[in-house]
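What follows is part of the complex, with its chains left where they were.
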Amino acid sequence: MKPELVKADDFFISGINIPTNTDNAFGSNVTNVSVENLPGLNTLGVSIARIDYAPNGTNPPHTHPRASEILYVAEGILYVGFISSNIDGNRFFTKVLHKGDVFVFPKGMIHFQFNIGKTPAVAFASLGSQNGGIITIANTLFGSNPPIMPEVLAKAFMLDKDVIQHLQKQFGA
Amino acid sequence: MKPELVKADDFFISGINIPTNTDNAFGSNVTNVSVENLPGLNTLGVSIARIDYAPNGTNPPHTHPRASEILYVAEGILYVGFISSNIDGNRFFTKVLHKGDVFVFPKGMIHFQFNIGKTPAVAFASLGSQNGGIITIANTLFGSNPPIMPEVLAKAFMLDKDVIQHLQKQFGA
Amino acid sequence: MKPELVKADDFFISGINIPTNTDNAFGSNVTNVSVENLPGLNTLGVSIARIDYAPNGTNPPHTHPRASEILYVAEGILYVGFISSNIDGNRFFTKVLHKGDVFVFPKGMIHFQFNIGKTPAVAFASLGSQNGGIITIANTLFGSNPPIMPEVLAKAFMLDKDVIQHLQKQFGA
């Protein structure tokens, strides 16, 4: 875009304070504020997201291939963590977070949040990329389009092939 | 630090929900969560800050030499903006932000926030660096240690030398 | 290290032509040549690996958090693929590779190889980092140390909690 056509609205978005609908299989919902919907972020190396969690809701294990993340808990109680890579022993770094707590998920590591409180929870994520990407592990592996050959997943997860095929049906592959 | 000595607490900090004291000359207060107090952020390229504003309080014009910023307004009404560089005509990109609004300040640009509401305001900043740095313009120029020769500032700001010296006294240079 | 102490052996390693033992649960074995065992690679942004596969062996779904990969098949027939991120529809990019074929796995994407031939297979991976890291999905999630709370994995994988606990036992969490 030509510099002279850029305007303040290219750097602005609203409504991020509004709770979102968590009535889904995971009981959570992510609202991204990235270069996809906020064009002024182009090349700037930062984005944010609002995450709502129903009680027992989870933002399931996932990675951001291009960003580290800082999570700030605005409401509720979350059980969170990330697992280090193979060479570091797949160590699980975990914490129970309350309102006002902050936790870090390093770039590319598998991490999750789980609402262990009795009320809805809300968190805000800051990501070190304007477009960090999200790879939700279970959906990616069992719900890919087209499906992965079940033998691969059976061997990888040490599960019977028919359990894999059942999972692939559930995740819509 | 040796990888095996890293622990979950290196990625954790608390108390960011607690309002801070804004009883100072600017009527605002910034709480940084960066690699300085959260060691797990080292090399990760992201940090955050909580900013409290009294009514009429301002986070005065400043730059982050190493980070772009996304500001999220959690409470209150803020008049905010940044000014583009010389070659782009020193254009002022500005907006009045309410609860739930988001605005972007590109890397290195001078920007500020001003509480134009009648109640305290709170905002959260996400920065694309683990250590973005802060250069508060007026304090840097008039409160440097040792002071800058007044003739330079007089010429740059088109002010009399004695006004500059008065400012340098006020800012403690 | 002081430049004058660097010697040719810091840039050299041998034995990468020797087949390795694939007698394990996955029927595959990865030999990394990275900055961990080849110190001259420090800061150079490239590493390699040799991968051996028994018939029906798999290099199970995994990510490299800090590197893209090019796979070259030296012997055998491999079924390979990667899955794109959520926003791109979790599309599965797949191919059957024969001797002399090459395939690309972009940075951070989940990918795998599976030996669908009747003989051992050998491939060489080139990675765009001196230390790309490896996160094997199933082992990381079910074999983490300490284990992840089963409720999280049950919800994420839409499996019963006792199946999860069985998996965690199998993966040694």
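Note that the chains are named A, B and C in the order they appear, and that numbering of residues resets to 1 at the start of each chain.
In the analysis below, a residue touches a chain if its C-beta (ideal position, glycine included) is under 8 Å from a C-beta of that chain, and two chains touch if they have at least 3 such contacts.
Predicted model, so just to flag it, every value in this text is computed and none were measured.
Summary of assembly composition: all chains derive from one sequence, 3 are present in place, and the complete complex in the structure file consists of 6 copies.
Here, only the chains that are shown with their structure count from here on.
Per-chain Cα centroids separate chain A from chain B by 29 Å.
Mean C-alpha position of chain B lies 43 Å from that of chain C. Counting only residues that touch two or more partner chains, chain C has none.
Across the interface of their complex, chain C is touched by residues 25-27, 36, 56, 58, 60-61, 63, 65-66, 79, 81, 83, 85-87, 89-92, 94, 107-110, 112, 114, 133-149, 151-153, 155-159, 163, 167, 170-171 of chain A. Interface residues of chain A facing chain B in the complex, by the touch rule stated above, are 3, 6-8, 11-18, 33, 38, 40-41, 44-48, 67-70, 72, 74, 81, 84, 88, 93-95, 98-107, 124, 126-129.
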